[in-house]
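One structure coming up, written as structure tokens, with questions to follow.
Every protein chain but one is kept in place in this view of the complex.
Here is chain A:
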């Protein structure tokens, strides 16, 4: 199915002076796609040329459309010598290939040169006509949508989550080809940029084909990475989760849907449900197409409905899941069987998602990870794989090298690792891995491949093709108390994969829970958390002898288990020190350098109400007879206890007191515990097994037996909490904060330190590294002090070791302001939390009519709404306070505009005394407030350049994403031979990072978007040679281009008469002008 690509070059501006004599430029443009090139006329003597070209038309295959970037080169015409290149623009036209995304790319693009950086801008218009419209996406992967977001995108509904897709492509790196010796650095850089662009296009197309094979239509949590392997080549690999997504017709939802027959039948019954009784008779509501109901609170669960017909359709599953709550064991196994059958046909039951539709995640087992050391020169080498099952047991596996007959391709390497992960998950009694990610660290010819994820038991419904209706899931959730279900152990307590300390769940008191839970996913929205969360990092360095090839790989393999063990111990200690009992978003990065290994683990610690209160940390000296030593130990002990108490206060951790009898005593460790369920590969040697089961003892005991241990304890205490008004986490949202205001600031910070070679001991190294990270955080807090109170979310640290004595740390995060006063009033009930979530993406409500307010609102389209509301909610039995808030939160306007009348009433009545007071004010007088805002924050008012927000999060606080325009995936190289003149390494990189941001923003704006969500800087490789006055940097970024609309604006839209709505239902354009 061919297509026609049309390109028009409109104008340029701010071009550099190319002709010294006239101080002007004679610019023209070459437009290249595949092997076809067009040229514009030369626009003489101007720095702001107006080419206004004809439409250049390329007739191409859709395969090319997907693979090739559009390449635009701006040149200076020279009559006598070769034309000088000013710079280039690469445009990925993929977003134009799916029906729902952008229709045109039009705007100003920075003209980029790998040596000079940005040199002016060019205005380009790009369109694609795909032939054979009706059958548009049947035979190619053109129609498959890609999302970097690791959750179901906000304006979509997941029909089926198919599972893991992966692909990698390999090529020679142009930088290492023989020709590189004779060509200019510019030519080499451009060859590389172009090649990677091509490879990622090809990769995306191939993944798309796999998705179509699975009958999906989208990839969510798409993560593409480059491995610069040097001599041995360039690997581009990607993983993602294939899904079938349904677009929620959000613009239509603003319109009075009642009057116009909606195209999407699925939406209608909810909007139009004429039955006025539903509110009082909750159980009667289930609409045929209502997919599932998620119950955010106990009080609500009795509302959930069941229709027996549905149950009978899938009796087996129903039985398994329905009983999971009460009887545990055998039934759980049944449920597992059910799900397993759905997952079994999959090679790898992995999901790159970190946040899930409610009800998807049933249980979480713990973190599973695997690492493998490989030599890049294709020599077989010993492989190492480790496991951290529920973060407690540690095993060394498979010391024998892999079958020598196996082809040592990159594909096979990853397959091995994935296989490991799968078996680890199985050992934890889980059939799936969520929050899955893969990474590499390369130094010379050694490469560490890592994969990690969270073992989990999933609800099978989403995984099956025949959509099972809601009833059985409702059953399941009815019985599983919300907010703690995922904490319950998925494995058999009599047959535990590792020694653990189990108690009955502190929430439901029915099921067993571990005492600590580590995961790589985001905190589930329905989880009950006490207090606030905080960023917890474990940092570690280990010196390593310089070695070659195999010896090097062996040395690294030998070090890895100790590093993992120490990282884990540090995390555990720090978690206890914070008085918390669970980690989310755990990411452990092991980086290999010439003479050292670095480990950096980041996670967000929280106190889960369902898990037991963590024991303290006890310090024990090894030489008890020494008096002064004893004193010292007790001093340390006091310090630690003080810190824990202080942290509990700081993070507002005051769990309700629960007497022991209620909970029941800890389950005695079954003596006959067998290890049948363990991963098979580990069978080889019991000796190497490291026991991390500190949990057996009530308090965590640290033994100080030498100075090393002393140092460790000290370093525990050196972590300074952020200044007041600051919080930080590496997850999407900060547990315990739910009143974000709209100000966001995304940033990247890079630091490189040079170690003095004299003091290279492990201790000194650890201290340096620790200081580096701590100082970096301190700097961030200082820089962002004007945003207080604020929270650094999605803090993402990356460590690399570019040279012998250099450590580079790159941090990308977003600072979001929140309203402190409101925070104080907030009680942390579940209802509110899920409501809060609902307010950040109203779309979710669209799918779950029963969810929050079905008891009161949707059934009452008619005016005497106030009374009805009151009565309705009092019928529902929700305590009054919650009622008020619950009504307030959801923006009904988005859901169905037929409730406009109702909203107005609501604004006057119910919102009073709600938590979100400021929002109420805004909503009550949208016009005046809106105007005022425009004046006080003029960015959108009279700026000539549209503001494009960037955030690593999947949402924008206070705003609603109305459209996904496509994936942004860009790779840039910048090189300089005049490092000093550009302000040294800092000046060079500062400018480059700013340029990368600018190019991302320009591409988003050209697609018609006003934000990038799920933005990530995947790579920032920096190399310098100060002696030669040279430096080079490679940056790879990605994210989802979106259009968002401020919630306040939405209110304006929805409170206007319906006629006005039609014009404003596609407000993206206005915002981006």
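The rule is short, and it goes like this: contacts are C-beta pairs under 8 Å (C-beta built on N, C-alpha and C of every residue); 3 or more make two chains touch, one makes a residue touch a chain; residues count from 1.
Simple rule for what comes next: contacts and distances are computed from a predicted model.
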Hidden chain of the complex, named as in its UniProt record, picked from "Acidic fibroblast growth factor intracellular-binding protein", "Ribosome biogenesis regulatory protein", "Protein SLOW WALKER 1" or "dolichyl-diphosphooligosaccharide--protein glycotransferase": "Acidic fibroblast growth factor intracellular-binding protein"
Touch with the omitted chain, as defined above, among A:168, A:752, A:953 or A:1034: A:752
Contact partner of the left-out chain, one of A:209, A:991 or A:1016: A:991
Options A:61, A:411, A:771 or A:804, residue touching the unrepresented chain: A:771
Residues in chain A touching the chain absent from view: 13-14, 108, 110, 118, 121, 723, 745-756, 768, 771-772, 775, 778-783, 785, 806, 808, 937-939, 941-945, 947-950, 983, 985-987, 989-991, 993-995, 997-998, 1001-1002, 1022
